[in-house]
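Note that one protein chain is taken out, while the other chains of the complex remain in position.
After this line comes subunit A, so read on.
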Amino acid sequence: MSDIKITIIDREGAEHTVDAPTDMNMNVMELVRAYELAEEGTIGICGGMAMCASCQCYVLNEDEVSLVEKNPDEEAMLWEAFNVKENSRLGCQIPITPEIEGLRIELAPEV
């Protein structure tokens, strides 16, 4: 069994705890799309290149999981994105691995 649980609060405020596969080379943006938790066309617009910030999310339990560091592309995109907070990340830059079991995120508003 290579699924972990991730909790996503969608843009309407509804909470979803979903099974996320760790063996499919997936990231959090793709997970949100796979479960259709944000309308198609409003998330993952650039396809996952850290170039649009449409998958921006707020990490709610950073201390409880082990997230990968931001790479320069993600940092630079977040400097230019809107509604950015201290705990902002781009979902497309967070790979689904056993280290993020129990991750809780909230999707940033659609821009």
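In the analysis below, a residue touches a chain if its C-beta (ideal position, glycine included) is under 8 Å from a C-beta of that chain, and two chains touch if they have at least 3 such contacts; residues count from 1.
By our rule, contacts and distances are computed from a predicted model.
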Chain left out of the displayed complex - its UniProt protein name, from "Amino acid/amide ABC transporter ATP-binding protein 1, HAAT family", "NADH-quinone oxidoreductase subunit F", "Thiazole synthase" or "Ferredoxin--NADP reductase": "Ferredoxin--NADP reductase"
Candidates A:17, A:42 or A:87 - the one touching the absent chain: A:42
Those residues of subunit A which, in the complete complex, touch the missing chain: 39-42, 45-46, 49, 51-52, 54, 76-77, 79-80, 82-83, 111
